[in-house]
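Here it is, the structure in full.
Here the complex is missing one protein chain, while the rest keep their positions.
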Amino acid sequence: MTTTQVTLVQIDNYGPWTVTPKPRREMDLQSLQSRLFADIAEFLGHRDGYAFFTRFDNMIAVTNGVDGDAHATLQESIGNRYPVTVSLGTAVSDRPIDALEAANARLQTEGSAQDEGRTEVAGDVQIAHFDVVNVTGKYTDRLNEFDTFIDIERAYASLMRYLRREHGALSFFVGGDNVIAVCPDMPESAFVDAVDHVVADVDVELQVGIGHGASAHEAGFAAKHALEDCRHAGTAVELFGAPAASD
Amino acid sequence: MTTTQVTLVQIDNYGPWTVTPKPRREMDLQSLQSRLFADIAEFLGHRDGYAFFTRFDNMIAVTNGVDGDAHATLQESIGNRYPVTVSLGTAVSDRPIDALEAANARLQTEGSAQDEGRTEVAGDVQIAHFDVVNVTGKYTDRLNEFDTFIDIERAYASLMRYLRREHGALSFFVGGDNVIAVCPDMPESAFVDAVDHVVADVDVELQVGIGHGASAHEAGFAAKHALEDCRHAGTAVELFGAPAASD
Amino acid sequence: MTTTQVTLVQIDNYGPWTVTPKPRREMDLQSLQSRLFADIAEFLGHRDGYAFFTRFDNMIAVTNGVDGDAHATLQESIGNRYPVTVSLGTAVSDRPIDALEAANARLQTEGSAQDEGRTEVAGDVQIAHFDVVNVTGKYTDRLNEFDTFIDIERAYASLMRYLRREHGALSFFVGGDNVIAVCPDMPESAFVDAVDHVVADVDVELQVGIGHGASAHEAGFAAKHALEDCRHAGTAVELFGAPAASD
Partner (left out) sequence: MTTTQVTLVQIDNYGPWTVTPKPRREMDLQSLQSRLFADIAEFLGHRDGYAFFTRFDNMIAVTNGVDGDAHATLQESIGNRYPVTVSLGTAVSDRPIDALEAANARLQTEGSAQDEGRTEVAGDVQIAHFDVVNVTGKYTDRLNEFDTFIDIERAYASLMRYLRREHGALSFFVGGDNVIAVCPDMPESAFVDAVDHVVADVDVELQVGIGHGASAHEAGFAAKHALEDCRHAGTAVELFGAPAASD
């Protein structure tokens, strides 16, 4: 069974702050946002969680195994080191979108709130790590960087909508040609369908490695290894631990 | 006349490095990437340039007024402080996409290369700063964070493709509901058309402030002020320095 | 009983690296060193440990309660994000200097080595937090910043030698006019003697708050509170939880 603990990290009143008393320099904001994300990624990453920058003023994290105390420490530490504060909402569900929705609702109604009692989450995380097949040959060697980026963005937009609508999965672009999807229980065939959908929709061919584990890191690490198998075997979908699809 | 100096920053051999000798922890990569971007944003921002994270392994910057020496200093400093090195390609054109394409080609053929002689660029930068009209009322108060994000991503994808195809502009999501577009000479009506296109395409209503200036910061700062005018006047397009469209 | 777990963090081959292939820019080294320390301080601090920058190429940390896995995660994460790697040696003793010496020896003979089996340490940490009495009135309002710094450095040098020689304590300047000493079991009178020694030796008057706890943070936090009591009561030595000495 798959169970995902999602934490929504929200910068408090960030929009107004960025223009008070007058608009702040854009590059200061960019630097602030990305250092804040880096700190959160490091903090949660060192506890085997995953954080995604999403919109930067709202960041979504997978935090199975990270307890309420650790969330409180993160929140306090940011408040001590940044000119902004953050609120955190946490919830658990077997569908990642449902966990996110509950975490979001909790944040809205209660302000910063952790579900203190739920540090032990039964069930695994499932992570799928996608990238573009032969991105060098098909894109970066033939197109300039911006046009390559447009195609990758389109593939991402198509994939994120499909997986959210069909499965309640949460997909995040993580740089390069990589997308990481946090998934509910999904059979291997569902990933084949997702890859097929993106080809049909925007004509970009993806491959995907899939992993399970007690934490985002464990599941994601297995997914990365499985993706390496795709690259070597030339297959579109690989499950970590499963015999290679091409065998 | 509008003239844009574009710098393409590329992490050397990043893909292979991330999986050598075995896949590295994803959150370490995320932290590394965003701190590297933060450093570049700060370095160029303090010289009135703009940097965008784009795909993180490739970052695109607007560097009017930033000379070859400064580019060399940036490159050396990163080499001294990170486990990866970067290559830089710089070029100038009146259409941002043409500048990017030339910078990209130069990087491909010559490796890291700056156009040393071009530190004085004639002509202004034009920046357009877009955001979503009433994002709170229409999105964040009604949808969860991920579904809000999907809609903003769709608007961004639609806008970036439109502006690139029609005008050779380069558009970048910069967090929240904000997109910054680096533009060639474009009349105000062209921005009205862009906003109309996005509504028709993906049903998201944008507003935009437009600014000119000798540097990305100067142009972008004017654009932000103009966008504040949109918010107050309820207009879709504002030019900095122009009488408000609603007057 | 007081028991201190000390971790020595050493940048591998740092000296040679800073001049290979030729001397690197000093400010790049300064920035690298202090960001590395900041990351370590954050990592250990979030686990209730304390890290001190010491000589930057060698950093000393108090890590009661931080296990071998966490040390390994820190080491891996630094290796993934910096151009240098670190080795870690850990040991436990009731005198901090003995723990440091053992950690140091282990590092020398075995390379990076954690004492995996010792994650549970019996006994408390004792921390003393010193600062200068009326630093504003006596120093910063009357002397320029550098001459103030000279006097604070002298006080620190005098204190660190005294506490090391008499008690095997490890003292660290942590900025401003603050020195944090990691101590073995010491009676309150020993701190009175230390303060007296520094006055006699270099004519700088210190005050000190003392705290105990299961971790460096817990002990150090209590010490800070006790130091606040000194400031308010005008006393030289305060023990956290004890009735104020002036009562």
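A, B and C label the chains in the order they appear, each numbered from 1.
Operating definition for what follows: a residue touches a chain if its C-beta (ideal position, glycine included) is under 8 Å from a C-beta of that chain, and two chains touch if they have at least 3 such contacts.
Every value quoted in this text rests on a predicted model; they were computed, and no experiment measured them.
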Options C:R35, C:K138 or C:H197, residue touching the unrepresented chain: C:R35
Residues in chain A touching the chain absent from view: 24-25, 28-29, 31-32, 35, 76-77, 80-83
On chain C, residues whose C-beta touches the chain left out of the figure: 8, 10, 14-15, 19, 23, 25-31, 33-35, 37-39, 41-42, 44-46, 49-51, 53-58, 60, 97, 100-101, 104-105, 144-150, 152-154, 156-157, 160-161, 164, 170, 174-177, 180, 217, 220-221, 224-225, 228
Residue ranges of chain B at the interface with the undisplayed chain: 39, 42-43, 45-46, 70, 73-74, 77
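We adopt the following convention: only the chains that are shown with their structure count from here on.
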Copies chain C and chain B - interface residue numbers shared by over half, same or different: same
Inter-centroid spacing, chain C versus chain A (mean Cα positions, whole Å): 38
Junction residues of chain B - those touching two or more other chains: 25, 28-29, 31, 35
